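Below is one structure, written out as structure tokens; the observations come after it.
Every protein chain except one is present and positioned as in the full complex.
Entry: subunit A
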Amino acid sequence: MLLLLLGIIVLHVAVLVLLFVSTIVSQWMVGNGHATDLWQNCSTSSMGGVQHCFSSSANEWLQSVQATMILSVIFSVLSLFLFFCQLFTLTKGGRFYITGVFQILAGLCVMSAASIYTVRHPEWHSTSDNSYGFAYILAWVAFPLALLSGVIYVILRKRE
């Protein structure tokens, strides 16, 4: 029983870490010498290795991607907090519904953020020789893990 609890917590924390890294690190799209992400574009000049960073454009779609990524982090943190609350206050045999609901919401937010980014990214940078960076991949990885974690919470029953 304790092992199961530990496993679930580890999964939840892993999802949280993935979401944080994906939101903050600047590697959603990488090209030769420059990397862009949700918050800034950084480019390293070829000579001297000096890095210039500019803020990303104020495009509405980019703002909605930022907003949904932030929301997913918020929901995941709330879900962790509610899990510990419910662990001590739930009656025997009860299910962790609220925790699961918030975790599933976090997963849906990450999915919508990554989808909007995939569809609309030509609007705010025009260069075409770009490949997706690792932060983008982490966002897509976090989505099924978050859903899985949420579903586990909904199915799980509290035992003594």
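Definition applied: contacts are C-beta pairs under 8 Å (C-beta built on N, C-alpha and C of every residue); 3 or more make two chains touch, one makes a residue touch a chain; residues count from 1.
FYI, contacts and distances are computed from a predicted model.
**Q** One chain is missing here; what is its name in UniProt, given the choices "TBC1 domain family member 7", "Sorting nexin-4-like isoform X1", "Small ribosomal subunit protein uS13m" or "Myelin protein P0"?
**A** Looking only at the record, the undisplayed chain corresponds to "Myelin protein P0".
**Q** Out of A:I9, A:V25, A:C42 or A:L71, point to the residue that touches the absent chain in the complete complex.
**A** A:L71
**Q** Tell me which of A:L105, A:L138 or A:I152 is the one touching the absent chain.
**A** A:L105
**Q** Since one chain has been left out of the picture, which residues of subunit A touch it in the full complex?
**A** The list for subunit A reads 58, 60, 63-64, 66-68, 70-71, 74-75, 98, 105, 109.
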